[in-house]
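Missing here: one protein chain of the complex. Every other protein chain is in place.
For reference, chains read A and B in written order, and residue numbers begin at 1 within each chain.
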Amino acid sequence: MIEIKDLSFGFKENQRALDSISVSIDSGEFVAIVGGNGSGKSTFVRHMNGLLLPDEGMVKVWNMDTRTISNLTAIRRKIGMVFQNPLTQFVGATVEEDVAFGLENLACPSSLIRNKTDYSLAELGISHLAGKSPLQLSGGQMQLAALAGVLVMEPECVIFDEVTSMLDPFSKQQVLATIARLHEKGKTIIMVTHNLEEVHLAGRVIAFEKGRIVYDGKSSLFFDSPAVSNPGISIPPLTELALWLRENGLKEIDVSNPDVNTLEESIWQLKSRI
Amino acid sequence: MTPDYFLSFVPGDSFLHKLDPRTKLIATMLISILIFRLHLTGLVLLFALFMVLYYLSSVRIALLRNLRPIAPFLILIFIFQLFLIPGNSFMDMYGFSATSAGLFEGLRIVGRFVLLIQFASLLTATTSPAHMTAGIERLLRPLPGKILGVTSFEIATMMSLSIHLVPVLNRFLREVYQAQLCRGLGRQKRISGLVSLAIPLLRGAFRMMDDIAMGMESRCYQGNYRTSLFELKMVKYDWMALMLVFVLLLGFWNLNITLLPSYQI
Partner (left out) sequence: MCIKPGEIVGMTGPVGAGKSTLLRLLVGLLEPDSGIVQIDGYPSRAKKVKEMVGVLFQHSSRQLFEKTVYDDIAFGPSNFGFDRRDIERQVNKAVNIVGLDKSLLEVSPFGISGGEQKLVSLAGIIAQSPRYMVLDEPLAGLDTKGKTRLPHIIQTLQNMGVGIIVISHHLDKLLEVAPRIIYLRDGIICFDGQRQQYLLDDSLPLPPITALMKRLHARGLPVNPATFTVESAIKQLEKLEIGDVDDA
């Protein structure tokens, strides 16, 4: 579906933001892209819908090359993108105007825009926000509205670029749950994040460091790879504890997504074995 | 409900809210032309018309507050007219004499401005920004925008973006101001007081624009033909309203009933 070959991209002459990257992503996958600040992860995903074009190599989406300008609209219809800052992706004065924006660009007739906008808002459970201005919304509500504005164009793949990094813990959970639900419904999800507590949602993890891929594989094996010691990445406390437990006798523990319940049980088991 | 900002929209479903934005835009333009043609009597009649429309609109905009931004300007004009126009003096102050000609002329000019602003605020109060931009876009569409390098769609998008971004930038500015205040801004009269607000604001605005442009692009914005969530449709009432304004324009054009004396300069 998304085919990337030897992609290189440089903001500055001597320093490459991306260095010959080759990746392919299949339909229906849920990929988490992790890495520290400035590791190239955001630059990377911006190549997928042609916001950035490769200096070298190629990016193909459903066999359409992003360098062919006439392909871009078709590509962007298939791949939607939600960004980090909720406030600066709003282009409408109200939520419904903002959600309608994409369809207006595609020159859909008014009545169709109305139907699809209403449906998209209802799907995310935010119909009651339709007439509100972005300044009246919480960060989480804004991100859901932005997502509605992407879903209204019925993309096959949605890219989330650090969408939870400016949210409080509650909104974060709300948005993550929505992303997980979208994946269950069959959408391809690509989620850029620097919070490793989020990677267990994904089946596959791609880790970036200094413009290169340092890990690409199953999320359950990610915490075993050397990529975890990457300076830009901090391991969540429960995972750290799980890793310690495994080193100390509990071979079968799943370190990719430990929660309080499973850890409690494991420790209890260990204790009772003595 | 009174709006927070000058010339802002007040939601409602009155007769005026339901009119097509194009009807309201054209009517306001025609009335503005008329305002500059009329003398005092005509202005009083137009004010009566305004009050009727105001009542019909069922929005309770703060009529006097709308005038506040330009009130000093209006007072100044009035005083100049009152004292500087020659004629029968009825009052003498410090060697200047107020003339009745000046009084009427002052009232006329101030009345024009007041009426202009009130009609404009009625337009903006009953038309949502989205409808307004859609209306302006539709009116501009026949213009050969291609030659000038911008399409009517781009103008409309720019308009709605700026309407929506003003409060956002406002909030950002307040954040910066408060932070700099805490760092002692204004303690010493230094030029950098202004700079310390302007630079972060400008940088913030540019970064915001970058982000917005990226978001728009990834949602297939191309600046060419696009439709709108709000379909504009001229119905019977629109045509009737336009007809009425036309009749008004023609009827008042040479109105010279001089119930009140009118002086030409």
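What to note about this one:
One rule holds in what follows: contacts are C-beta pairs under 8 Å (C-beta built on N, C-alpha and C of every residue); 3 or more make two chains touch, one makes a residue touch a chain.
Here the structure is a predicted model, which is why all the values come from computation and not from measurement.
Screening B:Ile33, B:Leu143 or B:Leu181 against the full complex identifies B:Leu181 as the residue touching the chain left out.
When the full complex is taken into account, the listed residue touching the unshown chain is A:Glu264, out of A:Asp6, A:Asp26, A:Asp55 or A:Glu264.
Screening A:Ser138, A:Ser220 or A:Asn257 against the full complex identifies A:Ser138 as the residue touching the chain left out. Think of the hidden chain as still there; on chain A it touches residues 36-38, 138-139, 168-171, 231-234, 237-238, 240-241, 244-245, 248-249, 259-260, 263-264, 267-268, 270-271, 273-274. Mapped onto chain B, the footprint of the missing chain covers residues 175-176, 178-185, 187-188, 190, 192, 195-196, 198-200, 203-204.
Simple rule for what comes next: only the chains that are shown with their structure count from here on.
Here the spacing of chain A and chain B, counted between their Cα centres, is 44 Å.
Listed in rising order, the residues of chain B touching chain A in the complex are 11, 128-130, 157, 160-161, 163-164, 167-168, 171, 207-208, 211-212, 214-222, 225-231.
Considering their complex, residues 46, 49, 51, 73, 76-77, 80-81, 83, 85, 87-94, 96-97, 100-111, 113-114, 117, 131, 133-135, 149-150, 153 of chain A touch chain B.
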